[in-house]
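Before I ask anything, let me first share the structure, which is written out below as structure tokens.
With one protein chain held back, the other chains of the complex are shown just where they sit.
Letters A and B mark the chains as written, and numbering starts fresh at 1 in each.
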Amino acid sequence: MTGLSTLSDLLARLERWASRFLVVGFVALIVTNVGMRYVLGRPIVFAEEVAAIMLVWLAFVSISISIHDRRQIGVTLLTERLAPQLRHIVDLVVLALVAAILATLLWASVKWVLSPAVAFEQIITLGWAKSPFYWIVPIFSACALIHVLADLSEGIAGRQNIELATEKESVE
Amino acid sequence: MTGLSFLTLMLMAMPIAFVLLAATMVFVLGTGNLQILNSIPQILFGSVENFDLLAIPLFVLLGEIMNESGLTRRLIVTARVWLARLPHNLVVVNLVSNLGLAAIMGSATAQMAVMTRVVVPEMEKDGYDRGYAAAITASAGLLGPIIPPSMVFIIYGVIAQVSIADMFMAGIIPGVVLFVLMLAIALWQAPRNREPGHPGAPLPEGSRLKATLPGLATMSIPLIIIGGISGGVFTPTESAAVALIAALFFGAVVFRELPLNRLPLILDRTVTNTAIVLFLIMAAKVFGWVLTFNQIPQAVAAFIVSLTGDPLIFMLLIMLTLMVVGMFLDGIAALIILTPILLPVAISNYGIDPIQFGVMMSLTLVLGLLTPPVGTGLYIAAALSDISITRLSRLVTPYILAAVLVILMVILVPWVVRPF
Partner (left out) sequence: RELRMGVITPPSHVWTQVANRIAEKLPEATGGSLTVAVFPAGQLGAEQEMFQQMSGGLLDSGLMTAAISSLRAPSLQGWFTPYLFADVTAAAAAADTPAAQEMLDQLSAANLVGLGYTFAGQRHILMKNAPAAGPADLTRKKVRIVPFPAMKTWWDAIGAVPTPVNLTEVYQGLQSGLLDGIDIDLDAMVGLKFDEVAKGLTITNHMPFPAVMVVSKPTWDALTEEERSAYTEVVNEALAWGTAQQVEAEKANLAALEGKVEILTLENGAEVFADANKAVRDSLAGDEIIQRFITEVEAE
């Protein structure tokens, strides 16, 4: 285990708790809204807008978790037939490319959340500034980057089976 | 360049969502307008900031709770008790339970996984050939995304900006027709696939009434969903949340089969499956946005239009193309990538109803679950029932043909998607 892997595992635990709270949170919000509408005749005006933002947060947190768990789907048809050493090299290349993508995303998203253009955005039904919620994108990019770099360091240190994708259990 | 990097990275087993992001970046480098990179975070955020998409994690969670709390099993027991006197009753039970489950679950693979585990061993005990049993079960899983609720329909509705409730209603007739066709094929094949003179599996213990009540309770969940949406009591997303509470109530309070300490695990599985779909939606949106910004879909559209002016030929052409695409690419990923390109052509050049087009696209791409070489449903059913993928893909062929017939019906008789 490298230090990065320890950090990555720790982060993943944190993310898992965050994701559970988000799911429970928006189920509660939606059910409460239905109840308010039918029982009290007063729907929560901001329910849909806020729930949608919670979904965005859940999406980013859960994607980071699935990267840590290496559960994102990909086509492993060809790599399964490669010799183990060759496959290991292919996996390392893929991890390095993914790290590069995430690093680019981190750079672009930090620029985005700090840009003056986002300061005008509002959660209209609440009248709140929306830009603080945009921080999830750089946070996600950084966390996912740590997960991928941890895998990459394990792979370079010689651990096998670091393929990022799986072909099983997608939902359709 | 973009296409080549797309293909190479995909075959290197890079997760498809990252393949899309990588292809986007290659394309952006090619245009030389690096400013486009700045808009990527914003598009990622905006692509899933949508109340309708919330239905996806909710329906995934509902499916998980159904399975964990034994509600799925109770549904099958009820069907068995009631259909016991029919010839080949387990074949009927298999398909009927799949139909009932399809009215609760939004995805095919989750349904295939649980049904293969539960029903295939039962059918084997009753003297049926295992391959035959696995083929019916895997094929009947196709009902999942056709009968409402349906994740594929939700995603299409969001992309196409059509009512999700309309999409849900549109799936009912094609789904029921597919069910009938599959039942007919399965019963026709049944005598040849059952060991002659086999004594049969014993019926579940207990009285009819005792076995029935839990099944009836379970079937209140599709009533909440389909009745709630068509009666306008709930939006699709709300129906999922309310059904979820009902399932939790039955599982944890009434039947007490769902220990609450299993909830974190259930939530985690939901989160993982959600992550896969939402990441695909995000990445495909970025890819599609960059292509649109550079007017590529417009060019593709012009090319398609130059091929034919007839809406029927256009639809058949798209159907064939999508069947090939579905052989290799995950259906949801393909739907997300292709809808923004094909739908505007279908509407403005051929005057096709977006609902009809959506049902056609969704059904065709869902078929890809059962077609080799890349077929998630095929892999799951083969692995769980321990038979070879080659054999299973041969055995599901008649059922795939039935589904093709249903798709042709959707193309030729548009009424079936707008009957109400």
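One rule holds for everything that comes next: a contact is a pair of C-beta atoms (placed from the backbone, for glycine too) under 8 Å apart; a residue touches a chain by one contact, two chains touch by 3 or more.
Since the model is a prediction, treat every value here as computed from it, not as a measurement.
Asks: Among B:M25, B:V162 or B:L258, choose the residue that contacts the chain missing from this document, as touch is defined above.
Replies: In the full complex, the listed residue that touches the missing chain is B:V162.
Asks: Would you mind spotting which of B:Q42, B:T137, B:Q189 or B:T218 touches the chain that isn't drawn?
Replies: Counting the whole complex, the residue in contact with the absent chain is B:Q42.
Asks: Identify the residues of chain A touching the omitted chain, counting contacts across the whole complex.
Replies: 37, 41-43, 45, 48-49, 115-118, 120-122, 124-125, 127
Asks: Spell out the interface residues on chain B facing the chain that's missing from view.
Replies: 35-36, 38-39, 42-43, 46, 51-52, 157, 161-166, 230-233, 235, 289, 292-293, 295, 340, 344, 348
Definition applied: only the chains that are shown with their structure count from here on.
Asks: For chain A versus chain B, what separation do you get between their C-alpha means, in angstrom?
Replies: Inter-chain centre distance comes to 23 Å.
Asks: Flag every residue of chain B that touches chain A in the complex, lowest number first.
Replies: So the residues of chain B touching chain A come out as 9-19, 21-22, 25, 37-38, 40-42, 44-45, 48-51, 53-54, 57-58, 60-61, 107-110, 113, 144-145, 151-152, 233-234, 237-238, 241-242, 244-245, 264, 267-268, 270-279, 282, 328, 330-332, 366, 369, 373-374, 376-377, 379-380.
Asks: Touching residues of chain A toward chain B in the complex: what are they?
Replies: Touch residues, chain A against chain B: 16, 19-20, 23-24, 26-27, 30-31, 33-34, 38, 48-49, 51-53, 55-56, 58-59, 61-63, 65-66, 69, 71-79, 90-91, 93-94, 97-98, 101, 104-105, 108-109, 111-113, 134, 136-138, 163-165, 167-172.
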